[in-house]
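One structure below.
Omission of a single protein chain aside, the complex is shown with its protein chains in their original locations.
For reference, chains read A and B in written order, and residue numbers begin at 1 within each chain.
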Amino acid sequence: MNPALIVFFVLAALSVIGALSLILQKHPIHSALSLIVVMVSLAGLYLSMGAEFVAAVQIIVYGGAIMVLFVFVIMLLNAGEEEHTDFSKLAKFGGLPLALALTGLLAAAMIHHAGSVPNPANPDALASTSSISMMLFSTFVYPFELTSFLILIAIMGALVLAQREKT
Amino acid sequence: MNAVSSFLAQSGGFWILTMIKIALLLFIVLTVNAYLTWFERKVVALMQSRVGPHRVGPHGLLQPAADGLKFLFKEDVMPGGVDKFVYLLAPFLALTLALASLAVIPFGPNPLPFKFFGHQIDLWITNPDIGLLVLFSITALGVYGVALAGWASNSKYPLLGGLRSSAQMVSYELSMTMSVVGVLLMANSFSLTDIISEQDSSRWGLLGWNIFTLHGGFPQIVGFLCFFISAIAETNRVPFDLPEAESELVAGFHTEYSSFKFAMFFIAEYTSMITVSSLCAILFFGGWNSPFPATPFWQFAHYIPSLILIPFGLWIIYDGVKYETIFGKLILPGIGTAITALGAVLIIFPAVNEYIQGPFWLLSKIFFFLFFYVWARGTLPRLRYDQLMNIGWKLLLPVSIANVIITAGFVLFRGAP
Partner (left out) sequence: MVPTQYYLILSAILFGLGAVAFVVKRNIITLFMSIELMLNAVNLAFVAFSQARGKLDGQVFVLFVIVVAAAEAAVGLGIIILTARNRRSLNVERVDLLKL
């Protein structure tokens, strides 16, 4: 039981508890806080895998911008606790077992094909920011420029959607 | 941080050393926070031609202690209808994040000359390769303390104040991070110690700092101004403190918080002021590099710490001997003697003097930026909210992006320093 395994189990347990809490909480703001816990623990897992830049970007962008957007929307729309209606019996009794079956299928497939997934040859390697940026600007320069267009379109879309009605 | 497994497999001595460093740093920073409030009240008062706190101790020096006691003994009111978990979480989150950002700030270049059970004692808690990104992550998460506090208070004014304040923080975060990219282009690393070593001032002194960079790159004056203004907005200080102003929104997002929870927000704000001031000093003003070059002609500059400390100590002794109360007559000369003795020790032991140069310059730069913060508070009027957001998005963000582009061009053609 080396220390890396302990760190993995602690962070994995934290992320699974966060995900469960997302499902079980009634108020959307508590679900948002649980999702933040999941994201921070995933950032810790990325850090333990040597992907330090991705971990920092995960916290800054996902945890510090996207989730802030979610929290703002929950506050602005004054989202209350979930009301209980009768519509969801099909979802609860049909969808839940199916989703659990999906999880089981994925996990079983991964364990079954465990031989073809290589273990990391160099688990202590640290991915430096300069090597990621080299790759981003040489091999992946076309998707990089496309994502800048995507962000521009998203900004314009959000602006159009947020306009007040001209009445 | 090296690879995770080798990091975690360090012996127990390393963990104990880190715990001791953390405890020491927390103690020092919390004391500095307390006396920063005293300093602010005194300076703002002197700027407004009044005296400030001068009753509670000699020159009001025990005012922070009195304030702390007041915060501890006040009644802790929790308003009805609040979401208890989030209401209690918000000040903890704000304080924890503000204090956590101090872990990556380096205070001096050389480790201490003695070792702790075989472990070298550096003057920082940790020095990761992505130190600056860690600071930005913590700043990004700091928005939650404010937003959740505003929402959880179940009241109109805190909600408005919290929303405005968090929108302001998110907007100025962008220009804050973009204005630092120029420094990163020249330093080629995210690690704060690397950034400081790159601003090598041994030949040109003051002009080697990132704000002037005679030896490569582009002077980061515009970057510094953008960073400092964005940082003032980020920490919700005057002139950007509309969300917590008393005449506008009662007290903004911390209206419904009393006693110790309010004190937590207060400490979080002042600690983030200290963090931002040290970032300014490290990124743009050379960190622990002295403004004088390291040539033999400027050797006398090594005595500047003593030259400042000894007269200051003597002045405190002189002031204390004539003080009205007996307590002042005892304490002030005591403090003055300690400071004079410290200055004398620096002259007598040159090895200690050499060692203390780095931390002295860094701490004096941090002190200068904190004074600048307080000066801005005493002088500038408050910005209206739409003016605030205009400046953030329409002025600072384009200017910092232009700074990045121009610096990148200069680094290409002139070479990084």
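The working rule: a contact is a pair of C-beta atoms (placed from the backbone, for glycine too) under 8 Å apart; a residue touches a chain by one contact, two chains touch by 3 or more.
No experiment lies behind these values; they were computed from the predicted model shown.
Engineer: What are the shown chains in contact with the chain that isn't displayed?
Structural biologist: Checking the complete complex, the chain left out touches A.
Engineer: Identify the residues of subunit A touching the omitted chain, counting contacts across the whole complex.
Structural biologist: Touching the chain left out of view, subunit A contributes residues 2, 4-5, 8, 12, 15-16, 19-20, 22-23, 28, 31-32, 35, 38-39, 42, 45-46, 48-51, 53-54, 57-58, 61-62, 65-66, 69-70, 73-74, 76-77, 79, 82-83, 85, 87-88, 91-92, 95-96, 98-100, 102-104, 106-107, 110-111, 114, 117-123, 125, 127, 131-132, 135-136, 139-140, 143, 147, 150-151, 153-155, 157-158, 161-162.
Please note the rule applied: only the chains that are shown with their structure count from here on.
Engineer: So the centre of each chain is just the mean of its C-alpha atoms; given that, what is the distance between subunit A and subunit B in Å?
Structural biologist: Distance between chain centres: 32 Å.
Engineer: Which residues of subunit A touch subunit B in their complex?
Structural biologist: Those in contact with subunit B are residues 2-4, 6-7, 27, 29-30, 33, 36, 47-48, 50, 52-53, 56, 59-60, 63-65, 68, 71-72, 75-76, 123-126, 128-130.
Engineer: Of all residues in subunit B, which touch subunit A in the complex?
Structural biologist: 1-6, 8-9, 83, 85-86, 89, 128-130, 133-134, 136-137, 139-141, 143-144, 147-148, 150-151, 159, 162-163, 166-167, 170, 173, 188, 190
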